[in-house]
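Excluded from the complex is one protein chain; the other protein chains are retained at their positions.
Labels A and B are assigned to the chains in the order they are written; within every chain, residues are numbered from 1.
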Amino acid sequence: MTKPSEAVARQACQDVNLDPTRLLDVLHIVQKECRCVDDSAIDAIAAEMGIPRVRVDGAVTFYTFFTKEPVGQITIRLSSDIIDRLQGAQEVADALTDELGIDFGQITADGLFSLHWTSCIGMSDQAPAALVGDTMVTHLTAETARLMVRSLREHKHPPKLVQELGDGKNAHPLVHTMVKNNIRQPGSIIFGPINRGEAIRKALGMTPVEVIRAMKTSRLRGRGGAGFPAGLKWEFTRAATGDRKYIICNADEGEPGTFKDRVLLTELPDRIFAGMTIAGYAIGAQEGIVYLRGEYAYLKPYLEEVLAQRRVEGWLGQDIAGKQGYHFDIRIQLGAGAYICGEETSLISSLEGTRGDPKNRPPFPAQHGYLGYPTVVNNCETLCCVTKILENGAATFSEFGTEQSSGTKLLSISGDCTAPGIYEVEFGVSLQKVLEMAGATQVQAVQVGGPSGQLIGPDQFDRVLCFDDLATGGSIMIFDQSRKILDIVHAFMEFFVEESCGYCTPCRVGNVLLKEGLQRVLDGRGEPADLEQFEQVGAMMKACSRCGLGQTSWRPVVTSLQSFRDQYESRVADDPDGFRRSFDLKKAVATAEKITGRKSVHA
Amino acid sequence: MPATKPRIATTSLAGCFGCHMSLLDIDERILQLAELVDFDKSPIDDYKQFTQHCAVGLIEGGCCNEENVAVLRDFRTHCDVLVSIGDCATMGGIPALRNMVTIEECMQEAYVSGPSVYNPSGKVPDNPEVPLLLDKVYPAHEVVKIDYHLPGCPPPADTLFAALVALLSDEPIKLPYQLIKYD
Partner (left out) sequence: MSQTITLKIDGVEIKAQPGQKVIEAADAAGVYIPRLCHKPGLEPFGSCRLCTVLANGRPCSACTTPVVEGMVVENETESLQNFRKQIIEMLFVEGNHFCMFCEKSGNCELQAVAYRFGITAPTFPYQWPHREVDASHPDILIDHNRCILCGRCVRTSRDLDGKHVFDFVGRGCEKKIGVNADSRLADTNADISDQALDACPVGALLRKQTAYQTPIGQRLYDLEPIGSEIESTGNTN
């Protein structure tokens, strides 16, 4: 049986020296050992740390991976992402519910299993996939799902599900996963030759200002999606006053259909850490933090090992690479299932041990970031570019790509194509070319940049991938002609409803209303006025939402309405009698008919 | 003066007739109104059916049962302009308090287990005459298209009168701040 949660909670608090900013670590321990963070654990944590219990409660109920009710000894979290669904997640789900005898959200009577849907787990190129405990299980079918449950019943140990190991470092004993890298097209920057240590040596041979100048010369822009110039971000942070400064690596890729950071973390963690070390030197930080999404917990032991090795080799710690006075180290903070935490200010809130709510801007993190100190948040891929820029020189880097978008971009390609996986392409490549590379034919639509990007049709496939045209954090989801556009859009809206933090009105309510409106259209109960309202709500959310989530989450609806208007218009109509098509009398009287055993005289 | 006066119809669906009382509260101005209109289907003249097409229909109350829906749709078909009057029509109102519980629970509480209920049979009464309840109470505009809304519990007589006069004179309804209230 599980241990008393109070004792576990108290010990966990001691383990982090009663530091409230490490609340997530405490909650992870309690959740793991007690299968929940119940009220007595919350009481104990609050008492031990000397913080209000409602603050602890607020954090527990914010993150998907923490629960107040017990979950199973083995949690099975099936990815609900649209790509997983189109590749058979529902059949897998049906097999699981049948095999386990429980529904999603339930726990088996013996407490061994609980079953959950979860947002995209970063395995779209090997979907359908599930997170079983911390173990990734990919390419599921109804049959393998049943076998999985049966073998788990016997050995109760998810890591034992891994029989065939993935390629590269996926096979490393500390990673030990069936996940595959699927690197289909390595480019010359990210996946170019490695000259270990060269970048840091070069950086430390320059002044911090020179390093920042090199970043600006390279015209490197953030790879997370927003595309803010990296050099400028560093310059602001360097210039800001603060006793301490921080460099944070955003390894919380949660945009459905994105999995490139997972591959970078698996194959090139040294480049990410080197990039952080260089950034730290440039901005004057002595501490770096990697915010690793909870779904990638299976990579943590390996990443810790890489960090340990770097300390041994002198790339982290005191007087780095022999440079007197430059001390820098990195720690890893594990997230807990919240897409919003990929937004940099939410990520900072989460790192501070609170709910992952976005913060008001201004002040920007460069002035007032982690714990109030000037902070740079860079994406994994951006940091890899940093290392490469120092290694080969800014000019070499900026030879690739376009004027406004220098370098290469990693794409995570998934969906209807013969070769889903990772592609390193030069900025400026046309979408058409990308589709050819991935072996996509009969393409009806492509979602560029994940749900918060845009859904475009073949008439726009000649557009090019760069910050000025088709901007993308890397997610490219391909849908062939057999797919139903509105179902895809509906799945995206379900995702945003699930992942909105609920802080601001436009996003908290707007996503729900868009999702419901879309459902009306799908049910054949929409009216032309609904389409007009979608556009109005979208315009409002774009202008009024507090952070990037709500400012873009309307886009699946509105961009598909632009690209595939006929699919909407063929489903909506005005009722000739002035009745509301959304009102379904049959449905509305169904319960009463059941209770009374009478039939409605009007329906 | 036109040969025939415009006709007006009114109904109280899931309401309390308070809005109709408020309409009567226009006092002697009802004579002025009678100059302007003829009443068709309405509790005021007790016409049970529409006799003709009407210019204006006033809807009190939302829809809590199938009959409300039928009546409301009948109004939509027979009236050029429909006006929701009162909070029940515009937002569900007091009847919509049941929207937060299931029908089963609601009936159980009302007819069997409520603290003031005397019902030795222990059964929820049922009769074919009683219209079937809807799964929840709907404001009128969620069932048919409504052209104007006059909230209030009830809307003040002045609000109703001013709105009616404007409608009958083909003018936009423009009410002063003090006349649009939700209570």
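Keep in mind that, in the parts below, contacts are C-beta pairs under 8 Å (C-beta built on N, C-alpha and C of every residue); 3 or more make two chains touch, one makes a residue touch a chain.
As the structure is a computational prediction, the values presented were derived from the model and not from experiment.
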Residue of B:S22, B:S42, B:N65 or B:S84 in touch with the missing chain, whole complex considered: B:S84
Of A:P128, A:G428, A:P506 or A:G548, the one touching the omitted chain in the full complex: A:P506
Residue, one of B:A96, B:L132 or B:L164, that touches the chain absent here: B:A96
Positions on chain B contacted by the hidden chain, ascending: 84, 87, 90-94, 96-97, 99-100, 136, 139, 141-142, 146, 148-151, 153, 177-178, 180-183
Residues from chain A at the interface with the omitted partner, ascending: 39, 43, 52-55, 57-58, 61-62, 338, 355, 360, 362, 497-506, 508-510, 512-513, 516, 533, 536-537, 539-540, 543-546, 582
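Quick note on the criterion: only the chains that are shown with their structure count from here on.
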Complex contacts: residues of chain B adjacent to chain A: 66-67, 69-70, 73, 76-77, 102-104, 107, 124, 126, 128, 131-136, 138, 141-145
Residues of chain A that touch chain B when the two form their complex: 577-580, 582-583, 585, 587-593, 595-596, 598, 600-603
